[in-house]
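Okay, handing you the structure first.
Apart from one protein chain that is not included, each protein chain of the complex appears where it belongs.
Per-chain residue numbering starts at 1, and chain names A, B and C are given in the order in which the chains are listed.
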Amino acid sequence: VEEALIFEIGRHEVTGVDIDEPKDFKSKLGALERTGDIGLPGLSEPETMRHFVRLSQKNYGIDTGLFPLGSCTMKHNPRLNEKMARLPGIGDIHPLQPLSTVPGAIELIGELGRWLCELTGMPAVAMTPKAGAHGELCGMMAIKAAIEARGEKRSIVLVPESAHGTNPATAALIGYQVVSVPAREDGTVDPEEVKKRLSPDVAAIMLTNPNTCGLFERDVVAIADAVHAAGAFFYADGANFNAIVGKVRPGDLGVDAMHINLHKTFSTPHGGGGPGAGPVVLSKALAPFAPVPFVVVEDGNARLVENTSDAGDAQPLGRMCAFHGQMGMYIRAMSYMLSHGTDGMRQASEDAVLNANYIRASLTDLMSLPFGNRACMHEALFDDTWLDGTGVTTLDFAKAMIDEGYHPMTMYFPLVVHGAMLIEPTESESKASLDLFIAALRDLALSAKRGETDRFSGAPYHAPRRRLDETRAARSPILKWTPPKPVQEAAE
Amino acid sequence: VEEALIFEIGRHEVTGVDIDEPKDFKSKLGALERTGDIGLPGLSEPETMRHFVRLSQKNYGIDTGLFPLGSCTMKHNPRLNEKMARLPGIGDIHPLQPLSTVPGAIELIGELGRWLCELTGMPAVAMTPKAGAHGELCGMMAIKAAIEARGEKRSIVLVPESAHGTNPATAALIGYQVVSVPAREDGTVDPEEVKKRLSPDVAAIMLTNPNTCGLFERDVVAIADAVHAAGAFFYADGANFNAIVGKVRPGDLGVDAMHINLHKTFSTPHGGGGPGAGPVVLSKALAPFAPVPFVVVEDGNARLVENTSDAGDAQPLGRMCAFHGQMGMYIRAMSYMLSHGTDGMRQASEDAVLNANYIRASLTDLMSLPFGNRACMHEALFDDTWLDGTGVTTLDFAKAMIDEGYHPMTMYFPLVVHGAMLIEPTESESKASLDLFIAALRDLALSAKRGETDRFSGAPYHAPRRRLDETRAARSPILKWTPPKPVQEAAE
Amino acid sequence: MRYLPLTPDDRGEMLARIGVKDIDALFADVPNDKLLAKAPDLPRHKSEIEVERALGRLAVKNIAASSVPFFVGAGAYKHHIPATVDHLIQRSEFLTSYTPYQPEIAQGTLQYLFEFQTQVAALTGMDVANASMYDGSTGASEAVLMAHRVTKRRKALISGNLHPHYRETIETVSRFADDEVVVSTARGNDLAAQIDNTVSCVVVQNPDVFGEVRDLTALAEKVHAAGALLIVVVTEAISFGLVKPPGEMGADIVVAEGQSIGVPLQFGGPYVGLFATRTKFLRQMPGRLAGETVDAEGKRGFVLTLSTREQHIRREKATSNICTNSGLCVLAFTIHMTLLGQTGLNRLARVNHANAIALADALGMVPGVKVLNDTYFNEFTIRVPGDGADVVEKLADMGILGGVPASRLYPGNADMKDLIIVASTEVNTDDDRAAYAAALKEVL
Partner (left out) sequence: MRYLPLTPDDRGEMLARIGVKDIDALFADVPNDKLLAKAPDLPRHKSEIEVERALGRLAVKNIAASSVPFFVGAGAYKHHIPATVDHLIQRSEFLTSYTPYQPEIAQGTLQYLFEFQTQVAALTGMDVANASMYDGSTGASEAVLMAHRVTKRRKALISGNLHPHYRETIETVSRFADDEVVVSTARGNDLAAQIDNTVSCVVVQNPDVFGEVRDLTALAEKVHAAGALLIVVVTEAISFGLVKPPGEMGADIVVAEGQSIGVPLQFGGPYVGLFATRTKFLRQMPGRLAGETVDAEGKRGFVLTLSTREQHIRREKATSNICTNSGLCVLAFTIHMTLLGQTGLNRLARVNHANAIALADALGMVPGVKVLNDTYFNEFTIRVPGDGADVVEKLADMGILGGVPASRLYPGNADMKDLIIVASTEVNTDDDRAAYAAALKEVL
């Protein structure tokens, strides 16, 4: 069933919100009233409900099937978290109410921060960044601030080739020159390659660990030591923290700053692209530079430092955003953490790694592993060597998964592997679910090897849409609906 | 995607509910502990979520499309009502809490009763019946009680042929003999036919108005007068009240008792088959016999009469069920009534009738109307005369609607019309939605007339299931899942 | 009006297509003097804010169970419901769907009904269960009618320890159907003695309304010897996780209130009636049944079946006049039960039992208070010096909802005056129990 746009079915005089007309008043707008048609028709409530329910039916979600997206950790979203976020004392409080009327909110932020610090082995956390990339920005600004505070100026940031695109983008945003570090044969970073690039002009290295090839950087301590010895800082991309929560603490590895994607590791819903939250844990060296506002817990009492002027000895790097960050995400993450507990989170990491390795072990005879058949962390990375000569591409293979009822895995990332297929099942999948998924992938792989190219090149066949023309979309962008021209005008 | 049964994917040791083991205790069960396997495996929370989300995707609902079910009034279910039902002071109160701790609940029941009485023009209401048929039972018992109270005994109930099956079933349940009243040519009840059957042995007539042919019983007042003159009572089936709320009051027509399906008229959700609620409005003659518990409002104060012993001058017919009836439905209906207001409910009735007539007028050239092309109430009744010779049956036609994205209309009911197709769009549909529906039905009708029988006989083609074998289901019923026999045993 | 999509322009166009000049032309069959000139005298439509305020004002006058130490039971129980349950039952495709008469587009509903039937059969220890009744009390009344059909007798013998609301529900229909009802003495021991071969069924509750748990095996034998059916009523479904099920004690029909699993208290309804029996009585069973079959392609599917028992087919010859079931409450039950599994249910039941024991111990220490039960699951009865209803009221004034005075269920029965029925579930904490004991001590 096709679903029209709201602008095609709405009518200008309709509204789905009843509200009484105000009593007469004398405008205080100083003759700045809006005049003319805004161009936004309304829908009655039943029409609105049906429109969005039908739209939703064109989507795939974790609740509808396995979501094997490497480096994106799409895990179960407990509805308890949603319920907690809607408690009036959480969902219905204003960021600028008198602080005396929101002590529970301050306490919650402090408590979540404590959990994040304990789990990462870091002494401090900047809570306010609004997403992972925003957290990266915060962390890198803290590093820059710390370097400036000691009277230095450094201009280079090292970034491995396998890094997420946000890493170089963030470094560049605040004026750093990005120097790439190649991966060695086994998919990890060679400390010698890092050392080669270190100099008094290097401010930091940005490293993801486990890395985006699904491997734990086994020389991470050596790298951290070298970086520190050069007077630089170690920024860790926390996107893959889900593999090691409760098993390894980044602080123990020498990390100076790491953002945490609450939606990846602590199950705040991805929501079709956000909102997220990206708290950044900070080492002792970086802690003084945390942006305002922040919460200080002393003798069990949480206190908010809202402005730089109240920051005492600290040297806040500034402010990341208005208000206190993503409280709606904090409460969900806190609810998840309390539910799992320290034991459950450790078990979750183990299960995430176990599930990924189970998939790896079950597909390795058919699909090719770029770095050999060795243990991976919470995601299994395949390349497209095994598709050589089949006429099937990684993209085709991924789209064919849709017809089997699955969301595609992450494709063509990391860039260091040709035709990468990065599979992350997460701990939320049962063995039975994995077995079905493995069977589907094996069936597809055998099909590809048999040369059944039609099944792939035209895929998906059984989705709300066939493959979409992205080139056309980019060539002459249509980014909003415009009313059709009246027939007469169009005919002229 | 197929979805297994929970018993096929669950495991006995798994539970999706965390709860700590109790401390040691000494059992007080007197050696009546349950032993052995219950046979109910558990699922973790993510598996449970996915299972039921996927099941839901195999369903059709009002929110997903037009629901043209005659005599069942599937209208928009506002989510405000769901929100109100979950207020702690409504959803989380116990029926046997001290009455001093639930004055708001008593007041709500009283207030809903007042609205129902005003809208029906009746002086009293019995709130507790749990569904329409239960309300019928309550109303008919009140009639029986009233007749007994005046020292009479009557054994016959008149029921028109077009009545819902619950009517004769209810009458029979409490020992009445059912005498059928035929419909006249125009689909309504002839007062003369009623008079012919009236006698001192007739207790009541059960009449639906508007009737199940979608027509207003134009001689309803004459019928009521005749019934009353014979010392009998007029029971009205309120299933079709949605056509006349705010336009006509059953009390003004001589009705003595009428149940109200809150889910049909006042938008409590149908929920795949319930729960419903069936309050019964009562005339002055029947009011004293209302069952306990009931709410009395005096000087604006609502008071609960919980037991017959507290009923004062009233002569309650007994108790319909434990506790106070369907509070969860009362609050939803009240929320709906307050939202619509008296003006909105009147408009809703008018729109429901308008929508039905619009469909009638738009299809009458292709499909046959059993009682001529005259105004209907909130549902339009077609018969299958127009399908003669096409090889397509009413059932086929209805199933083909599924492939067009619509739920079938009510089929083969009322029984008085051959191959009946009863269409009720309700007031929740926009003109644009009706136009699409009409276009789809016209396309199907033309297709049938062109003899494209495959499109019908095999339908549905595009549903989660093709046509199901109902005979097989009834011949050797499988009513629960049983574990597959172990392979060894099965092989023997 | 936010719920009405038609605009005045739409209405005009539609009337024109129909060929009438105004809406009242469509109401021409209504006698002229009966057509209201204007809407009834009730308030006009309100905005969402106003509706929330109006109903919020009523709601806050009530004391929510979760907000106080809470020990009220007697047929409805405060349990914790996982957030998953309430989320799922609100999905549009469940909430706004119809009775699954069109199985091709209702497999979601039909499959969960089938899963529910399987769960209920397993929990009760019976062969077969239906797709639910309105609630436990109406289910009990239907069970009696069913027993009459099976035995072709018309006299029910009812335990005095059956929840009085259930008893009255049975009595009401029986009286109007001209069937006979005999009731044994509450807290007496005259039940078995009244069984004879005119009796169609014996109705007992286990645990009974006072919380006592009994072995019904011997009773069942006696009932069967008289050619009658044993109907066992259970009002606390959590007990299925720990107490020997009625099916193992010889029950012929089991009726239960399923509210404890997945359904909120909501002042008494809607709830969900569980109804299970032996295969041999299947065709006399009331209510809807979902059954397994295959579709035209041979795929497993589910349909409503054996509807030849039902009113919409059989009309006055139906086994029952029941039409609606309790669909959405069935769904809540099925989801909660799926989450629990037998492992979770058993653990939950043990926590309930342990909490009740701890409470009984605490209350039993209060001077003057006596716990009357020899056995119990999560509910028991205490005797207090003085009037039970007064005590409960005074406890409520202190912010503790301490139970149900037996006199409220047995009005006019002097033996009940000083009894309070007290329940304890997993929601009660040590603090709750301590607060209750302290308050009870104070009010006595």
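Please note the rule applied: a residue touches a chain if its C-beta (ideal position, glycine included) is under 8 Å from a C-beta of that chain, and two chains touch if they have at least 3 such contacts.
Worth saying up front: this structure is predicted, and the values here are computed from it rather than measured.
S.K.: Taking the whole complex into account, name the chains on display that the unshown chain touches.
M.R.: If we consider the entire complex, the absent chain touches A, B, C.
S.K.: Looking at A:285, A:361 or A:440, which residue reaches the missing chain?
M.R.: A:361
S.K.: Among A:10, A:191, A:238 or A:419, single out the residue that touches the unshown chain.
M.R.: Result: among the candidates, A:10 touches the missing chain.
S.K.: Kindly note down the residues of subunit C that lie in touch with the hidden chain.
M.R.: Answer for subunit C: residues 2, 47-49, 80, 82-83, 87, 90-92, 339, 426-427 touch the chain left out.
S.K.: Contacts of subunit B with the missing chain: which residues?
M.R.: The list for subunit B reads 11, 13-20, 43-47, 49, 53, 78-80, 82-83.
As a working rule, only the chains that are shown with their structure count from here on.
S.K.: Which whole number of Å gives the spacing of the CA centres of subunit A and subunit B?
M.R.: 47
S.K.: Could you tell me the distance, in whole angstrom, between the mean C-alpha positions of subunit A and subunit C?
M.R.: Chain centroid spacing, subunit A to subunit C, equals 46 Å.
S.K.: Check each residue of subunit A and list the ones that touch at least two other chains.
M.R.: In subunit A, the residues touching two or more other chains are 18, 44-47, 49, 53, 78-79.
S.K.: Tell me, which residues of subunit C touch at least two other chains?
M.R.: Those would be 1-5, 45-46, 48, 82, 84, 86, 92.
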